[in-house]
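One structure is given below, encoded as structure tokens.
Every protein chain but one is kept in place in this view of the complex.
Chain lettering (A, B and C) follows the sequence in which the chains are written, and residue indices restart at 1 in each chain.
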Amino acid sequence: MSLWIIDKSAMATFVANVMGDYRVVGPKAKGPQFAFDEIEDPAELRLDYNTSILPPKKYFQPQEERLMTFKRNGDSAPEAVIEAEATVIFGVHTCDLHAMRVLDQAFTQNFPDAHYLTRRRQALLIGIECLEPCDEHSFCKSMGTLTISEGYDLHLTDLGDVYAVDVGSEEGLTLLKTYSDARLATESDMQQLNRALSAKWPRFPYKLELDVDELPALMSQSYNNPIWETLAEKCLACGTCNIVCPTCFCFNVYDEVDLNLENGERSRRWDSCMLDVFARVAGGENFREQRSARLRHRFMRKGLYLVERYKHLGCVGCGRCARLCLADISPINVFNELHE
Amino acid sequence: MAENGNGSARPKVAFFDFACCEGCQLTVIDALQTHLELVEAVEIVQFREAMTEKGEDYQIAFIEGSCTRKEDEDRLRKIRAQAGIVVALGACAHIGGVNALANLQPSLQDVRQYVYGDKWDWYNTYPARPISAVIQVDAFIPGCPIDRVEFLSVVKQVLLGKTPAIPDYPVCVECKLKENVCIFDKGGVCLGPITRAGCDAICPTYGDGCEGCRGLIPNPNENAMQDVLLKAGLSVEQLRARMTMFNAYDPAQIEA
Amino acid sequence: MTQIAEELLYLPVMAKVLEVESLTELEKLFLIQLPDGHSLGNAPGQFVEVSLFGIGEAPISVSSSPSRSNGAFELCIRRVGDLTNALHTLQPGDTVGIRGPFGHGFSLEKMKGKDILFAAGGLGLAPLRSLINQVLDERGSFGRVIILYGTKQPKEILFKEELQEWADRKDVEFHLTVDRGDETWRGNVGVITTLFSKIALNSRNTVAAICGPPIMYRFVLMELMGKGIPETQIYLSLERRMKCGVGKCGHCQINNLYCCLDGPVFKYSQIKGVEEAL
Partner (left out) sequence: MSKVDVNVNVHHLTRVEGHGNIVVDVKNGELVKCELQIVEAPRFFEAMLRGRPYTEASHITSRICGICATGHATASLRATETALGVKVSTQTQLLRKLLFHGEIIDSHVLHVYMLVAPDFLGVGSVLPLAKSHPEVVKRALRIKKLSGDLCAMISGRHTHPIAMTVGGFTHLPTVKELLAMRKRLVAAREDMNETMALLKTLPWPRFQRETEYVSLKKDDEYAFIDGVVATTDGFTYALPDYRQVTNEYLVPHSTAKHCKHNRDSYMVGALARFNNNYEQLHPRAKAAANELGMKPVVTNSFLNSGAQAVEMLHCLEDSIQLIDQLIDRGLQEEPLYQFQGKGGEGVGSCDVPRGTLFHDYIIDDDGLIQGANCIIPTGQNYANMEADMRALVPQILDRPQEEITHLMEMLIRAYDPCISCSTHFLDVEFL
């Protein structure tokens, strides 16, 4: 829409101002790593973070979320609980912005999901362009998620002393104008931005040995590939890969009651298709009993099923699963091996 | 008093302990700090650690500790005969826990001699075993010690007439949900990938790798876990120690 | 697809149990009425999510035919676990939470003018009964109606009176079998596929609707293929674990298909190559 410039030194004021009216979240240091968390002091915001342990999707689909409260007396109807709060999320990387599109589709198609959508509508996303690869595990360039032109309210690019701010929505513009003293970009700012963007490109390796558009076709031919058996030998079925993935959204539902058994709540919690009992039905039959079948399902979802259903690939190349997998199972290696 | 899910009045509950540190019973007492209504929800008729009164008429028995002596078996069977529901409380009762470490030593005689010198033969202990090796157990509350929240959850499930379920997924799930920095990333080791969750990943959260006190998940990939631990720099001894700290019990040990 | 207000997606309505009937040792039939006499508006083959608060929620097929609804609907529920056990303790006048109807049911329009072959195994009769009764209520729009039903033992046979009515009808070809008989059993003994020898089919013009345990599908499908019934004319109803019923939770996925959205009723041609389906 339009390009603005904000001094880095003015960011703290911007954040502080926004904090007056919104819950502000963003990447914060967590030991040697980073996690999205509520910002209590603008100095905590680490826009220079490499990646976060969990993706920011947790602000739209929290790890555990109440769906409703109920009484067990049998007569009163349950009451829906939708806990949403006006939120501004700073520092979302482009891979995670791409991932949001998958979630948006999943929670809107067929049956719109108010729990997700209410939060989504009340949140503003402020993206940030990656100028360096976050680490050896990511492969965003290969997945076409190294940059993005929509899906954010504001998008920052680090230009040294200033951030270039690309406005992606009316709400973003209002936010910027209300809470910061950003100025419109000049011709030379734009040139500087373009230079930064073209300079970043060669810094990122292209790791996929095929064109990403061919990935769904590759996956659809790979159902019976022996790779699933090989990987299953070292996979721990720990579920980590699903839990940290920005495009995973499966969940389980639980009822909890208080000790006098009168009141309770029903909530949902993130689940993982890598876990042993994910596909077990009453009667004991488990439709993906083998680890190999579960691994295959996971990768099929990433490379084929989601794109068929939601028009976006289920892997955005953020590298979180590869980084945290103790068995060193990485999508990029899997895709490449299937390609061989 | 409202009726519970079974349509019956508050059930009578008794606590029993065998070889253990009684930390799980203590955790039950700790649960009262936040949930005093527990004493209204159930009627506690026996709890030697905390009370003198002693009722023999109970429907639910919580049993803490491992069976380490022949005479323990009789007591266990008596409890089983009386209780409609028997719940194993904590690692010692559930999987043998640290008690089973003695089973790994060269011989039980050697163990007794080491501690009691020439009076070793005053003892009648035998290899430690979980209570399920002796009696049928309806539900398990894993952990060393148990988790308060999980204890309360199992009580509620029983009151609702449900089969008490505990998580069958690994600690890594809870650990990741809490967004912890993985212990392996800090240069440590952890059994979280194959250990049953339900503790809210408390050890990794406090900077220490999982030691497996809650027992293994169903169908664990133990080979892969060992590869990961060796790669993280454990020696074979350290690996064996880690895998056995709470999971030393092996039914083969008690066949003799 | 039924439209549901966003914020009500996961929120059951409190429905009343009007009648409870014991069908076998394990199955009970519940007649359920939505609040304010609303009609469920289901198609045969669709399911509802049934809740007891504190215990949980599970998908259950609607067993009554929309053509006989009278504002209430029937669920035939087998006692297998926590929720279904608790449901079995319900009495008339009690309430249950209901969401739905959900899923893709049988397409009646595509069946019109055709011979219809029903093959039900065990509890699989519950969802098929909905379709069978609807077809019988519009009997004139269909060709032959053939019903094959098999259970493991005689005591597991569901809806006995209704089966008798079907058997008595001149315009229904009804065949019953049990895997293992007992001293009182006079009928056919053998798995359901043994019934196929008793019927001649006009394969081109026959639509088959099958529902039963996973193992049954493989064998029944073989029979149907053997008889030359086109894959596009075979419908099956599948069962998977479901935590939402509306295509979000991921538990019911069969490869790329969501059992709750794309099914539970599938055309065989739709799932033939889908490895996890059968």
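To be clear about the criterion, a contact is a pair of C-beta atoms (placed from the backbone, for glycine too) under 8 Å apart; a residue touches a chain by one contact, two chains touch by 3 or more.
Note that the structure is predicted; figures quoted are calculated from it, not measured.
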- Query: The chain left out here touches which displayed chains?
  - Reply: B
- Note on the structure: Which of B:Val137, B:Cys203 or B:Leu216 touches the missing chain? It is B:Cys203
- Message: In the complete complex, the non-displayed chain touches which residues of chain B?
- Response: 17-27, 29-30, 32-34, 36, 39, 44, 47-54, 65, 68-69, 72, 97-99, 101-102, 104-105, 110-112, 114-116, 119, 122-125, 144-145, 202-203, 205-208, 211, 235, 237-238, 241, 245
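Basically, only the chains that are shown with their structure count from here on.
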- Task: Answer with line, ring, star, complete or other to describe the graph linking chains that touch.
- Result: complete
- Specify the chain with the shortest distance from its C-alpha centroid to the centroid of every protein C-alpha atom present. A
- Any chance you could check whether A-B or B-C wins on number of contacting C-beta pairs? A-B
- Message: Based only on mean CA positions, could you tell me how far chain A sits from chain B in angstrom?
- Response: 37
- Task: Check each residue of chain B and list the ones that touch at least two other chains.
- Result: 5, 160
- At least two other chains touched by the same residue of chain A: list those residues. 257, 261
- Message: If we count contacts the way the header does, which residues on chain A are in touch with chain B in the complex?
- Response: 30-33, 35, 53-54, 63-64, 233-240, 243-244, 256-262, 269-270, 272, 275-277, 291, 324, 326-327
- Query: Contact residues on chain C for chain A in the complex?
  - Reply: 1, 4, 6-14, 53-58, 80-81, 84, 94-95, 97, 213-214, 239-241, 243-244, 246-251, 253-256, 261, 275-276
- Of chain A, residues touching chain C in the complex: 67-68, 70-72, 74-80, 82, 106-107, 109-115, 117-118, 223, 249-253, 255, 257, 261, 264, 266, 268, 271, 273, 278-283, 285, 287-288, 293, 297, 300-301, 304-305, 308-309
